[in-house]
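A single protein chain has been omitted from the complex, and every remaining protein chain is retained in its original position.
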Amino acid sequence: MAEFTLDCLGEACPVPLMKTEKKLEGLAVGDILIVSIDHSCAMKNIPEWARKQGHNVEIDEVDDGEWEVVIEKTK
Amino acid sequence: MPETGQASSGSSIRRSTSSSRRKPKKNQIPLGMLVVALMVVVGLVQANREPMLGFYWMMGGIFGFILQKSRFCFTASMRDPCITGSTSVTRAVLIAFAITTIMFTAIKFGYASMGLPVPGMSYVTPISFATAAGGILFGIGMVIAGGCASGTLMRVGEGFFMQILSLFFFVVGSLVGAAHFGWWKEKFIIHGPSVFLPDVFGWVGAVVVQLLIIACLYKAAVLWEEKKIGGTQD
Partner (left out) sequence: MKAFFDKLGKNETYVKIFKTPFTYLTGAILLSIFQVVSLGVTGDPWGVSGTFANWGAWLYRLVGGSVDRWYYFSSAGAQAVLDRGFLNDPGTMRNLGIIFGALAAVLLASQFKIKKIKSKKQIVAAVLGGFLMGYGARLAYGCNIGALYSAIASLSLSGWAFAVFLFIGSFFGSKLLRKFFM
């Protein structure tokens, strides 16, 4: 039940998603990954990808144009 | 429980830290309305000088708005299948192709059957080695630059400095391309055929063939995503 963060602020498409995929691979089931992003595409494609994988996902808008995508690895 | 900017019934994921909001969010709606007002003014001023200028400005504004709100990205349609296996944007692009084809053809056919010159024919261009080279160069460029032509303009509007740089060099590259265009035209383009599908299949046939191709690509995209990610519930 560990919690990890991933800072993807300022990254260009599709780097946030690529980094998220990679990081999530190394996590255990039940772990939580919090990805910080400021890319409008990423706030759509990261949750979409994570949900398709079957994980629990939530998006928090933490500031104008900044989000935290919270992913709970379920499998 | 982290507070969200959108309507939410509270987080179901238990996290130890609350969301890292540093300061109260500024409401940018007034600024947004100001920009819209400015756009209207510019549109009216330009339209007054020449109606088409105002129309093109308005179309740009509408396209920019739609692109940003839907995060529509042609780059993603081609890149995502390669990088993550996701084809949701690919499928949306295919749907856009299909709908626009039907509507365009209706208009074109209307003009043709009235014996009038068909609009949009300047977009039927020769196919040659230049098409291939151009496609490959553009494909590489759009993926590494993080956006295609429309995507770059959209991201400039969203505040990405990287795309301002990309736009500048897009312009430079266009100029160099224009400088070399004569050479490409003479060596390759002039030998290439321009193929307007209705000339080959007839008006109805062309639309049917094209929609069939799009349908096949759509199915392929669905299967591809299922293979790479598993499940395409959208």
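Order of writing sets the labels: A and B. Residues in every chain begin at 1.
What we mean here is this: a contact is a pair of C-beta atoms (placed from the backbone, for glycine too) under 8 Å apart; a residue touches a chain by one contact, two chains touch by 3 or more.
On a predicted model such as this, the values are computed, not experimentally measured, just so you know.
One chain of the complex is left out; on chain A, the residues touching it are 9-12, 14-15, 18-19, 38-40, 43-44, 61, 63-66.
We take it that only the chains that are shown with their structure count from here on.
The geometric centre of chain A is 25 Å away from that of chain B, both derived from CA atoms.
By the touch rule above, chain A contacts chain B in their complex via residues 3, 12-14, 17-18, 21, 32, 34, 36, 40-41, 44-45, 48-49, 52-53, 56, 58-65, 68, 70, 72. Considering their complex, residues 2-6, 8, 11-17, 19-23, 25-26, 28, 68, 71, 73, 75-76, 79-80, 83-84, 86, 88, 146-147, 158-160, 162, 225, 229-233 of chain B touch chain A.
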